[in-house]
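Each remark here refers to the structure printed beneath this line.
One protein chain is absent from this view; the other protein chains keep their places.
So that you can tell them apart, the chains are marked A, B, C and D in the order they are listed, and the count of residues begins at 1 in each.
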Amino acid sequence: MSEDLQKEIASLKQKKTGQMYLTWLRFKRNRLSVVGLSFVLLVIFIAIFAPLLTPYEPYDTNPFRRLESPSREHLLGTDELGRDLLTRLLYGSRIALQVGILIVLFEGFIGISFGLLAGYFGGWIDEIIMRLVDVLRSFPVIILAMAIAGIMGQGLFNVVLAIGLVGWTTYARMVRGKILSIKESDYVEAAFATGESTVSVILRYILPNVLPTAIIMVCIMMPTALIASATLSFLGVGVQPPLPCWGSIAAAGRDYITRAPWISTTAGIFIMFTVLGFNFIGDGLRDAFDPTSKRN
Amino acid sequence: AQTSVGIALQVEPSKLNPITYQDTETGFVLGSICDPLVTLDEEGEFIADDSVVESFSVDETGSEYTFVIREGITFHNGDPLTAHDVKFTFEAFMDEELGSPHHRYYTGIESLEMEGDYVLTVVLSEPNVTFLTMSRLRNHVLPKDYIEEVGWEGYERNPIGSGPFKFVEHSPGNRIVLEKFDDYWGKKAEIDEIVFRFYPELSTAIMALETGAVDFMPEMPAEEFMDLQDRGAPGLSFETYQKFEDHRICFNKREDSEFSDVRVRQAVAYAIDINELIALTRGDMAIPARGRIPSFHPAYAENANAYDVDLDKARELLAEAGYPDGFKTAIYAPAGYRERVQEAQQIQQQLAQIGIQAEVVTLEWGTYLDVTAEGEAPMFRERWSAGVPEPIGFVESWHSESSWNPIFGTYENPDVDALLDEIMQTVDSQKRWELYRELQEIAMDDVADYPLYWPLIGEAFNEDLYIPDNLWNAFRRPIYYINYWSYQ
Amino acid sequence: MKKGRYVLKRLVRTIPIVIGVTLVTFLILHLTPGDPVRIMLGPYATPENIAILRAQYGLDQPLPVQYLTWLGNIARGDFGTSIRYNRPVTELISDRIGITVLLTLSGLFISVTLGSILGILAALKQNSWLDYLCTFQAMFWISIPGFWLAIIFLYIFGLQLRWVPIAGLTGFVSLILPALTIGLQEEAWFARPMRAEMLGVLNEGYIKAARAKGVRYFQVVVKHALRNVMVPMITMLALRLPWVIAGSVVVEVVFAWGGMGSLLVNSVLARDYPVVQGVLLIIALSVVAANLFADLVYSLVDPRIRVEGGKK
Amino acid sequence: MNSTLVEVRNLKKHFPSPAGPVKAVDGVNLKIEKGTSFGLVGESGCGKSTLIRVMLKLLEPTDGKVFFRGKDITGYGFRQMRPLRKEMAMVFQDPHLALNPRMTVFDIISRPLKIHGLARGKGELMVQVVETLKAMGLQTEHMIRFPHELSGGQKQRIGVARALVVEPEIIFLDEPTSALDVSVQTKILKLLDKARRERDLTFFFISHDINLIRVVADTMGVMYLGKIVETGPKEILLEDPHHPYTRGLFAAVPEPDPDKIITEIKLTGEVPSPVNPPDGCNFNPRCPYVQSRCREIEPELKELADGRSVACHLY
Partner (left out) sequence: MEELLKIEQLQVAFSTEEGPVEALDGVELTILQGTFHGLIGETGCGKSVTGQAILGLLDNNALIKGGRILYRDQDLLRLSPRKIERTIRGKEIAMIFQDPGSSLNPLFTIKNQIEEAIRLHRKAPAEKREEMVLQALKQVKLPDAENLMYRYPHQLSGGMKQRVMIAMMLACNPKLLIADEPTTALDVSIQAQFIKVLKELKEKLSLTVLYITHDLAVISELCDYVSVMYAGRIAENLSMRDLFKDPRHPYTIKLVNSVLGATTTLDQLEEIPGSVPRLINPPGGCRFHPRCEEAIPVCSQEAPPLREIKANHSVACHRR
């Protein structure tokens, strides 16, 4: 009997559209989020294949061909050191993703862990973490990051640290809120009533239900991270040259806004599309992950 | 007709205290409010024109300086300017409590002696031929009675002087307004009002200049100047003059560094294409350097080895030094100093051709200073500028006992030390210039530092503004003589 | 719970936050590698100068003592003396705070009004082109770095069209662009929640009930819905305040407005630590105060907090 | 022969709140005999759910003791409780909330089996799950569904299956049908009844629907403001309710019969807040027979001759 059963179930499973697939279907229905996804995929593609997409090197300067306007040779013109702007922007996607991912990982890890601790255990742990969150949230991210980066010095790592230091609070608050509601839910109580252990409840009941929130958070925080790091570059404490970072390209290009407006503009557009992409995805995921959000 | 002139400053003056200020911007503002004790002419000689002294003299020992003050000068509050005020000003610089950054230049003063109300003699404890240079007597004569009445803080809030313009208001973060002083003793201003506006963002400042929101921007960056000039930006006139300044690469010559080997330094010198650097950041607003002292100065060393680009030679030297395949190193530049950072990146490319892999490291100013001073930066991009004609500052750091020596990467050469000592004691300027030349030639053979270029300053300004030709000069500079400006 | 007790409770809850804020501000500058004084003075400083300054700033004391001294000074309104300007930090800040407040408030005003109007319209016309436009424009503005937007605005309206003077704060006209830059960037953060909250409230039973008793729809929206939306929107306002302040820092720099933001940027770059600390603290404390204020405003708007007898 | 399976003595659960402790359960005594079905009625907020949660040690009691098979389990920790979880199962009120939305039906039902090691290997696990599902009138195909793909009645059947699958001794049912339509309710009730008869289960059933309790229970209890006011065999209680609250409550129930309409309202006013229950008998402000001692002395739950217990000064 059990073998028949297993076969039957296997065939059922085959026929059945998986949960992930359904989420994807729901996601796909939202046209903007598909657009967003394609932006982001494009950026990832560019980041991986940047060397194949351009004949130039991102660091090759040419003092005699600086600030040239777009031409056949240099599709987006050249920058203030005579480097091919397109090349730098293409390579810049690497830095952008790197910065974005590092920040999101850093703040996400701290934020989600603290959120879990605060939400699950409550009591004084919660009290301490949430007061810390309140304290840090009283500082505008950019401003605190500027102070920190200004003191510790610039560089990619410090930018990540400085932004993440406040950024994690957003995750912590969201995750905590979500956990509080999950923790109160009947199904968690039911789990305890059947004899599940705390660890098992966290792993099987709480985490899977927090995960969508966390994923959405990442998509929402990614843009903030990208924009914040660009702003730090602008304020003079961000990722430093010659790294081809979009933020610093846009920031450096501002001095040339009257003679070579394309430098700042194209870098800004690259940032904008990536950020827009993540925002759209975040929006789409929010709906896609929540099967109950739509009326039956 | 326009009677007010707007001046763009990139940094807001800290506080208008002639004794303690350190930033050039404060100097720009005070220059119109106060009168200097003595001034410089176009050649860099000290003169009495436009200053509060009628004449000044040095005794034959070089240790007594006598100043005869002009009579009839009044401060903006109506008080007459006398030798008391000059003495007071000297004393203020000497007062350690007040914390003047120039305090040490005044330590040699033994006494200040007055003869009547208009003659002051400064007696030095030992002869010093460069007293005027070192004590930077472009500084401003202050109203003794007023300051004693309102205190220094009161003065900073409402500074007065005897200059062609008087202070009206400082709206923090926004602007400083000066207005014409009608009772000025000298050349009365034709402009009624000066408005200094602060633009932390360079591009904004340039746009302000282009749209006529301001009329003048002192020490505009070369690139922006070139751009405006090339575009023939409507409504603007253009002028250039050479500044008393040089730009160079410093090496960490301490023993553990690759650059302690002179051949490596020479290789770098042969690899660097100065013309490319100039093209990159200054267009034609610079002169390639030979030695360190700018070419318009009599101490200019025409024959100092200039290391024209020769990559083969560079590779050869490297190989000789034991680095046939080059090595990994780093070139440091302070963040926020656009030209230096850009040039560092260009130098990185140039050095790559001879196999030196130099990483560009940009550091926030304070950290940069720390790191370079501690010898952690193998190469770094430096700048030196002087406001006085004596070029000693350019070369002083080569002396093994100079306090600047470790900061710029240490350098030891007994011949250089001896020459520097001699320069300090040589009263005859022609002879001094000769020594300076000799010194530079030796140091250039050693590539103690590698000078890159001497910058030209270009100013773009409202075309309706008339600024006399004799102000376009490293030692006078238009910004300090706004009373000579006028609208056509 | 009585209203007085609520207010008191909120005040008490603020105390640890205020302490935390001072602690963070203090520690940021004191836990950094390297000696602040050395960094302040640069490498040309003599050891005596360093020692003098260390003593002057009390840096030779143990950290907790330093903190308490600093806190004591702050309580007396003494934020220390700027290194660069050699003037009391309090004075520097009070000279400039007006500009930043003006900019922040006008930016906030634009973003809240614009955002609210768009959000309400989008909610009322859910799924219409207006709704989509509202969503899209919100996404658009938040996807642009603020400094870039500011520069582009300045380039277009200042340099090309010459509609506004590029001369810092020179009157009402010069306020438009900076306020608009902040306003547009932040507007999105009000429009979208406003839409969501409004949709939520419009689905509430009391809205249907009000309509069922014959209240005109316009009245329903204005009287019944808007007031209920106010509470979450006030929260949003308090939540976004730090961002608006951060936005005005950037905008100040670009538009050459010398407010606290410019002061902060300059001081960070010049390592003028007392000023950095002072500005940081003032900003953080105003955010804390704004949050407190928001809480007190709810208690005025929402009787569930104001009046005793809350059931749940 | 009946033996007491679960007993609680003077059980209390107070929740802290800004206005003072919420006395959700405030001194409950009751015994559940093995093999019987105990039905507890009470109006919303009187503490029924809290009582179940305390009895199951999902909440720590403030005071009092809980006995299972005569053993005091009040102080049991997580490890000690674990084997007991197999014996005491629970069905929740709202089927939409009681199932983890990110687990399939198979996972939901098989978890208890895995936790208590009741199945060897995946095959056996499946067989057991399928059997339980079948017993609940569901098909194999439901195993791979997620809760949101099921109707309310189906979800509640999963809830019941989860409780039954470990073959417990006693099931605590917290209004298992109140969120469902009548037609669906019938199905669940019948399933439960069948399971109880087949497996000789003990039920602790709570509801605010007296008719429902009447159908499913042998012994009945009435709860008011955190206390049991009257308890005893169902027939006796229904026939002749003693406590004024019980009487009022029974009279207030409308009948689906046009010939029987509520003629008189015996219960007026509202339930006081559990934060500040009245002194003495906490029913006294609503009681038509109130006497002065009712306002001062709290009546004990006294056993009467007919087998019922009542907490009222009248008896």
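As a convention for this text, a residue touches a chain if its C-beta (ideal position, glycine included) is under 8 Å from a C-beta of that chain, and two chains touch if they have at least 3 such contacts.
These numbers were taken from a predicted model, which means no experiment stands behind them.
Trainee: From the list C:10, C:195 or C:224, pick the residue that touches the absent chain.
Mentor: If we include the chain that is not displayed, C:224 is the one touching it.
Trainee: So which of D:17, D:151, D:276 or D:291 would be touching the chain we can't see?
Mentor: Of the listed residues, the one touching the omitted chain is D:151.
Trainee: Among D:107, D:167, D:209 or D:298, which one touches the chain that has been omitted from the display?
Mentor: With D:107, D:167, D:209 or D:298 as choices, the missing chain is touched by D:209.
Trainee: Pick from D:16, D:77, D:121 or D:254: which residue touches the chain that isn't shown?
Mentor: D:254
Trainee: Which residues does chain D use to touch the chain missing from this display?
Mentor: 43-44, 151-154, 181-187, 189-190, 193, 208-212, 214-216, 248-249, 251-258, 260-262, 265, 267-268, 270-271
Trainee: Could you please point out the chain C residues that touch the chain left off the display?
Mentor: Chain C touches the chain not shown through residues 126-127, 204-206, 208-217, 224, 227-228, 301-304, 307-311.
The working rule: only the chains that are shown with their structure count from here on.
Trainee: Name the two chains that are joined by the greatest number of C-beta pairs in contact.
Mentor: Ranked by C-beta contact count, first place goes to A-C.
Trainee: So which chain ends up in the middle if you average the CA atoms?
Mentor: Going by the distance between chain centres and the overall C-alpha centre, it is C.
Trainee: Could you give the separation in Å between the centres of chain B and chain D, each centre being the mean of its C-alpha atoms?
Mentor: Here the centre of chain D sits 89 Å away from the centre of chain B.
Trainee: So what's the Cα centroid distance for chain A and chain D, whole Å?
Mentor: Whole-Å distance between the two chain centres: 48.
Trainee: So what's the Cα centroid distance for chain C and chain D, whole Å?
Mentor: 52
Trainee: Residue numbers in chain C touching 2 or more other chains?
Mentor: Within chain C, residues 39, 151, 155, 159, 253, 265, 269, 271 contact more than one other chain.
Trainee: Tell me, which residues of chain A touch at least two other chains?
Mentor: Within chain A, residues 150, 236-237, 254, 257-258 contact more than one other chain.
Trainee: Touching residues of chain A toward chain B in the complex: what are they?
Mentor: For chain A paired with chain B, touching residues are 59-61, 63-64, 66, 80-82, 150, 153-154, 236-237, 240-242, 252, 254-255, 257-259.
Trainee: Within their complex, state which residues of chain C touch chain B.
Mentor: 34, 38-40, 42-44, 84-87, 92, 95-96, 99, 151, 154-155, 158-159, 162, 165-169, 253-259, 262-263, 265-266, 269-271
Trainee: Applying the document's contact rule, which stretches of chain D touch chain A when the two form their complex?
Mentor: Per the touch definition, chain D meets chain A at residues 53, 56, 58, 78, 81-82, 85-86, 88-90, 92-94, 97-103, 106, 111-112, 115-116, 122-124, 126-127, 130, 140-141, 143-144, 146, 148, 159, 162, 166.
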